[in-house]
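For this view, one protein chain was removed and the others were kept in their places.
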Amino acid sequence: MGLIRMTPSRRSLLLGSAAAIALLVPHIAAAQEAYKEAPALAARVAKGELPPVAKRLPTNPQVIKPNKEIGRYGGTWRATMLGASDHWWLIKTIAYDGLIRYDLDTKGYVGNLAESFEASPDGKEFTFKLRDGLKWSDGQPFTSADIQFWFDSVAKNSQLTPSLPSWLRTASGPVEITSPDARTVKFVFKEPNGLFLRNLASNSNIGDNPPIEGFPKHFLAKLHADHNPNADAEAKAAGFSGWVERFTTVTGPLSRWRFTGLPTMQAWVLTAPYDDKRRVAAERNPYYHKVDPNGQQLPYLDGYDFRVVDDAEAMVLRATAGEIDLQDRTLASLRNKSVLFDNQEKGKYHFFEVPQPHHNTMVLFLNHNHANPQKRALIQNKDFRIALSHAINRKEIIDLVYYGQGEPWQVAPRKGSVGYDEKVAKQYTEYDKAKANKILDELKLDKRDSAGFRIGPDGSRLSIIVEAPSDFRPDWIDVLETVKKHWKEVGVDLQIRPLGRALIRNRALANEHEAFVFLGNGGEDIDLVMHPDNFLPYDQTGYRTFALLWSNWFAGKQPSEEPPENIKRAFELYRKVQSSPDPKVQGEAIKEIVKISGDEFFNIGISLAPPGYGLIANSMRNVPDSITDIGTIPYIGVVKPEQFFKAQ
Amino acid sequence: MRAPTAAPLLEVDNLRTHFTTPGGLVKSVDGVSFTVGHQETVCIVGESGSGKSITARSIMGLVRRPGRVVGGRMNFRLRDGSTVDLAAIPPDSATYRAIRGREIGMIFQEPMSALSPVHTIGSQIEEGIRLHLGFGARAARERAVDALEKVGFPGARQRLNTYPFQLSGGLRQRVCIAMALACEPSLLIADEPTTALDVTTQANILELLLRLQGELGMAIVFITHDLGVVAEIADRVVVMYLGQVMEAGPASGILGHPRHPYTRGLLRCVADIEGDGLLRAIPGIVPHPLARPPGCPFSTRCEEMMPGLCDTTAPELLAINGESRVRCHLWSSGQPHVTEGAVHG
Amino acid sequence: MSSATDTTAAAPAPAVPAAIAAQESRLAGASEWRLIWWRFRRHRLAFASGIVVLAIYVIALLADPIAPASTEASKPQYTYAPPQMLHLFRTTDDGWRFEPHVLGYRVQIDPRAMRRSFVTDPDTVIPVGLFVRGDRYSFLGLFESDLHLFGPIEAGQPFFLLGADRLGRDVLSRTIHGARVSMSIGLVGVLMSLAIGVVLGGLSGYLGGLVDSAIQRTIEIIRSIPTIPLWMGLAAAVPLTWHPLAVYFAVTVILSLIGWTTIARIVRGKFLSLRNEDFVVSARLDGASQTRIILVHMLPSFYSYIIAATTLAVPTMILSETALSFIGLGLQPPMVSWGVLLKEAQNIRSLASAPWLFAPGVAVMIAVLSLSFLGDGLRDAADPYQK
Partner (left out) sequence: MFAFIIRRTALMVPTMLIISAIVFVVIQLPPGDFLDTLASQLASQGEGLADSQIALLRERYGLDQSILVQYLKWITNIVTALDFGQSFEWNKAVLDVIAPRFWVTLGIALLSLALTAVVAIPCGIYVSLRQYSLGDNLATFFSFLGLAVPNVLMTLVLMYASFTLFDSNPGGLFSAQYQDAPWSVGRVLDLLAHLWIPAVVLATAGTAEVVRVMRATMLDELSKPYVDTARAKGLTEARLTMKYPARIAINPIVSKLGWMIPIIVSSEAVVSIVADIPTMGPLLLRSLLAQDMYLAGAIILLLAFLTVIGTLISDILLALLDPRIRHAME
């Protein structure tokens, strides 16, 4: 990491003017009075409800370089959300301001709430310097005490957080956080933590990545028993079972969206919460710490207004009626593209590209630790899997289901990723029925039953039962139906079982499954490091568990079984990726993991995932034409929605 | 039984009511004529299927689809003295409705279902009164109590709010009568009102009708197949068979010395206390309406049928000694036609 | 004292028109079912519906040979292909002659809109005929064949009378195969519900008192049991090796144990009104046992309700299958049933640019309508009190 990472705009400003600090001073001074604010806020200042903008901004507000042009104030961001638990949309679009943020231009991390940050060469210590004069949305100062309050009273409190999130722990112990002064916070690990900054810049809607900058001490202390002795009594009076339940409800990653009133550092402040009033709305945060190069306090947009619908079709209707400004989630599906395409004029919108981080449209996982020993032996036989792969006509699937977009691709990272390996990506993707039949015959699976299917090792028809989610990615059922036709031609009977996702997960974690399908995670570096589970049998989510016993062995759980040498080597490499702070070391380890996964050929991939798309109103400005969906990072948040604006 | 006053209350002349059925045209009433004087009781008698009920319904304009009054005249003398031809007025017209219930009342055969089961007897009686006489609620209620008391309904005032299913058959028939006479019509049509009742109740009802006829000065057209009833109340009798009048005349003449073989056959069916107790029925069954026998309709069952005459040409309805009429070749020349056998007196 | 009784010495009745006499004598001797059949035949609308229902069941049974293509036959180049017009006559240079055919397509892929656009190509003529060779199938598991009732004479040619779906599969063939599942899968369940409903409803109506109130309260309890968790629970409890159709069948049979409440209530109402009819009282006075009274005396008097309820329970079965598929329970793709086909079609994209995908919806309508009219007609015909 090394030295302080400069925001590109500041460096170019410094380099461009080649003036001494003297020139710099008037810039800061000049900028001070020249700050401008949104008309709505100016009115409130006039009425005395708000201090003037200069007082609301930190002494050194972050200057944001707009993607295309300086914007104007006004307009709301309209979109739709589906059902009761679509928090993912909120977290990836309007809850992205943390201590640091991922910067697309430099592909690195820049200070955000932190004016600057420094990582020690050995990767164990990380020091953050907060901006001076940062304020919460209710005007109270944001200091290191708020971070310290989160760490001491929430993270370390076993009732509120049963176990510290994995990225705040290393093999030899949890992190230690100290605040030397009001603007400095130090994170000290006992071992180097290579993924710390990446996790800090990520967010998610569950406990794993809590928004550590979302715990205002002045607001939450009175709800916490350590700080307010009768917090418990007050909680019970308010209808909760105790202060713990009240505190977790107010600060929980999902439940915090159900109420208004919690001070925030984000660009917009919630006005209509995500409860069942079918509308989530917000207004601008008067104390937001960012300005544009002309000194105008951001955000440009007045707020957002997301309507909650129960059925995806209602989204299509709203889109074609021109009621959607920017959205890709749920609405921009494969099936809807043509009707959305036809209504572009009526809806006054156009499309933007959403490149997928996944490397594959669908991965067929076979259970290498199958409960039935004969089936397990067959699945663990690499030639058997190679034959199954050759039997699939990937070209036909790409034409049929994905409109000719994409190319045949195995379980392998994309081009441009550190782990990319042409051989692994393309091996066994040739459609060669003869070869497949030959291999299967050699495996003594040559006898056939009356319907032309081969006889399996246990004497009955050779069939593979594949579980596919009935409520997620309908295209997978179409792909499986085509694969079923292909495998029938080589005598293998593929049985498709459409089931609910919860059921698939329960069976997988109980090792009752035979085969299932899921996303091909880990196509890009950012995703690959966090989700190498396509390339080695370690997965505890129940969604990519193609070898539960080996995975449990690595996680130290029961029931477990010792994996073969090659896999143990892969596990070693994975531990190295997790621990080493040096990207080069991580890169080498990833390369080798992918090579092992290629040799082992654990699972069968179908085709390279074509880019997704999203809808954007013609009036929305400063939005890039392509927004890459980068897994755990708030992929829309990183394109700086605070500088989106609406033309006249 | 009084002598009829000068102009008759109702004069039915050559009434024809036909039914167009998928099987063909059924001439239920095929040229029926008779008159009803003021305060006179005329009984129309005949087997089922003779058209007697359809005749009654035709007068009241209650012929249901697909039946329709297709011909003839029914001159009826209204209260205000004017006469109207009921056959000419469309049954559902306002004029006809003003007559129904106001000028002519009607009671039916099945007291069990002649009253609405879900309305109180009071409200069902008051309805006619308020409709025709324009009474207010209280006045109508009083009039209803008065009507029930007139028909001998015990405890009328208290039981106005009872329901038909709580009453016996006889009491329900009395309610029907009260309802029909609430507006004191000048003519009451009774379509077999006592057939469904036991003998003693039947007698009470008949006795009640006669009493009311006297009090209200109204005429009665009484439809029955029971000659015993005819004997008790009829001033004049009309015998019908297959939609035509076979014989008509004063009750004493018809019952005393019936001229038409059919009337004689019917009388033989009545159990005669002193007689030999052997009932002799009329042979054969009433022909199917679509298969009317040629000539005299009764020819197929008439013991005195004269082959070549009765079964070929239909006899005319001829007047005999002034008040009686008969439709039979035996009487075609107005005189008793002597056959080889005894004179049928 | 009417004189309707015959006596020996009567003169011969005149020649009543043969038709009427004959009919009357036949009527006298006919059994109740024959009576119902005659009256039913007179009910033109219901009779026609009966024929339509019969036709649907025949098509469902012989789905394989009747449908021009198999359900899985997907043709990538014909995704969302519009329906082809069937022309019966062809005008060639030497005049026109009877040669049924359809026209081929000219296809362009538009990747930006993710779709293929189709234009009918007048010069490629695809002759069509009866009894043609097509996709192989096993006829009811008895024998293999590839004979199809109608289709392109040259196998493999695009033949989509009702257009193609998103995988280029023939919508007409899939609708025909869908009939087989949708019209039959729930029958056993429906019949079981009916049997239970009639028995419990009958007892409740006939015995009255404590039994009646107990059964009514049970009905109230059963009616409030949510079927959705039952579906989820039962479908998950069944072992994975079962075929999805078998799973659906098993669940419908189990659910029939709580599906009888509606028919039970109807039967109870009918029994209550019949209970004190004269013929029942007299049967009781004759010393007939209760079960004999119910089965022999009371039941025949409302066959009409039972028949009507049976025929009307089938449409409810079909409609509930479509609703279940919509919420993600019941049958799922890759199964083929009207419910599944409708679920895939029920979206704005299909409505906007592929309305022929709603053919299964039309099939559901036709089936439900004809079954409803059939049920109505049967009810009128079998109702002894009906004029």
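Per-chain numbering from 1; labels A, B and C assigned in written order.
Following the convention adopted for this analysis, a contact is a pair of C-beta atoms (placed from the backbone, for glycine too) under 8 Å apart; a residue touches a chain by one contact, two chains touch by 3 or more.
Bear in mind that the values here come from a model prediction, so they are computed numbers and not experimental data.
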### Displayed partners of the chain not shown (whole complex)
A, B, C
### Touch criterion as defined above, residue of B:V45, B:V69 or B:C176 at the omitted chain
B:C176
### Summary
Full-complex touch with the removed chain, picking from A:A79, A:V309 or A:A547, is A:V309
## Note on the structure
Touching the unshown chain, chain B contributes residues 60, 62, 92, 97-102, 105-106, 108-110, 113-119, 124, 127-128, 131-132, 163, 165-166, 176, 179-180
#### Entry: For chain C, residues in touch with the removed chain
45, 213, 216-217, 220-221, 223-226, 228-230, 232-234, 236, 269, 315, 319, 322-323, 326-328, 342, 346-348, 351-352, 358, 361, 364-366, 368-369, 372-373, 376, 379, 385-387
#### Entry: Touch list for chain A against the chain that is not drawn
83-85, 88, 162-163, 165-166, 204-208, 239, 241, 244-245, 248-249, 252, 254-255, 258, 275-279, 307, 309-311, 313-314, 317-318, 320-321, 323, 469, 472, 500-506, 519, 521, 531, 540-543, 631-632
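One rule holds for everything that comes next: only the chains that are shown with their structure count from here on.
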## Note on the structure
Distance in whole angstrom between the CA centres of chain A and chain C is 49
### Task
Go ahead and note the Å separation of the Cα centroids belonging to chain A and chain B.
95
#### Entry: Whole-Å gap between the CA centroids of chain B and chain C
54
### Query
Which chain C residues sit where two or more other chains touch them?
none
### Query
Which chain A residues touch at least two other chains?
none
### Query
In the complex of these two chains, what residues of chain A are touching chain C?
312-313, 316-317, 320, 334-339, 341-342, 396, 399-401, 403-405, 465, 467, 470-471, 474, 477-478, 480-482, 484-485, 496-498, 500, 503, 507, 512
## Note on the structure
Contacts from chain C onto chain A in the complex sit at residues 72, 74, 76-77, 79, 109, 111-116, 166-168, 232, 236, 240-241, 244, 328, 332-334, 346-349, 352-353
